[in-house]
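Below is the structure I would like to discuss, written out as structure tokens.
Yeah, one chain of the complex is gone here, protein chain that is, but the others are all in their spots.
Let's turn to chain A:
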Amino acid sequence: MAREPELAARQAHRAEIRSRWLLSAPALIIIFVAAVGPLFVMLAYSVMVRGDYGDVRFGEFSSEGWFNVFFQRDIFDDTITYADAHLSIFWRSIRLSLITTVSTLILGFPTAYFIATRPRHTREVWVFLITIPFWTNLLIRTFAMQEVIRNEGVVNTLLQALGVIDQPIQILYTDWAILFGMVYVYLPLMVLPLYASMERLDFRLVEAGYDLYAGRFAVLRRIILPLVKPGLVAGSILVFIPSLGAYVTPRVLGGGKNMMLGNLIELQFGAGRNWPLGAALSITLMVIVMVALLFYVRNASRSGATGHG
């Protein structure tokens, strides 16, 4: 008697699992074809011999691509040295991305807090305003930024006209320009997830904090920050990852010499005609992102659990 409903329940359970797989199949297929597939192609390219005019020679394997990521061989005497240029580009990319993430966080947090504490209908207007930059193509926005900060641009002209400076300040084609550009481009990606988790924040908890002798700063550190941590993590990831691989912004605002990883990779597939190196660099970039992510998420969840965030 008792076995029959049990059996039916198990069958229903199995049917449910099956339909879940079925429903997620399209997404899984897209992810596999569009992300995992190319990844294997990259992996394969990175261990092949480079072709003379780009591309690779299929079937001829070589570790040269990976070797060139970190080392270089002198063309005259074959001595091996570290590829300083690559390493400094790695370093610059990581540093600029970190600074971008922190800057957007510092700017985005009060912004998100401001929006989340507005009356409900006004909040929607603010969120709408935050998304306006997305309406314009990234390239156009970046050129606009160039127009603003170049030596004869709006900022310098204005400052000179006001007599604040005599000579234009060189901003364009410096790391500062890249930083400004990236902060500008990625700020909404920080504000939106932060806002989403702040909107869900129960402000009665803030009151409870005040009631229990926590001042403004203590409430921020001990209550608000741990509670909006999911948004904080999401925002940081959303900003850090594309910053690390940024291509357009460093290209347009950093000029030729202030390259970031994205530009270095593009160079290998373009003028450098070294596809194995490009592929190896891409994979290296991915590994950096993954390591950073693991580190970050582990850290965030650990401090989240104890609440001493």
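Here, a residue touches a chain if its C-beta (ideal position, glycine included) is under 8 Å from a C-beta of that chain, and two chains touch if they have at least 3 such contacts; residues count from 1.
The criterion applied here is as follows: contacts and distances are computed from a predicted model.
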item	value
Choices "Spermidine/putrescine import ATP-binding protein PotA", "1,2-phenylacetyl-CoA epoxidase subunit B", "Formate dehydrogenase subunit alpha" or "Phenylalanine--tRNA ligase beta subunit" - which one is the UniProt name of the chain not shown	"Spermidine/putrescine import ATP-binding protein PotA"
Residue, one of A:139, A:212 or A:291, that touches the chain absent here	A:212
Sole contact to the chain not displayed, among A:69, A:83 or A:223	A:223
Interface with the undisplayed chain - residues on chain A	202, 204-205, 207-215, 218, 222-223, 226-227, 304, 307
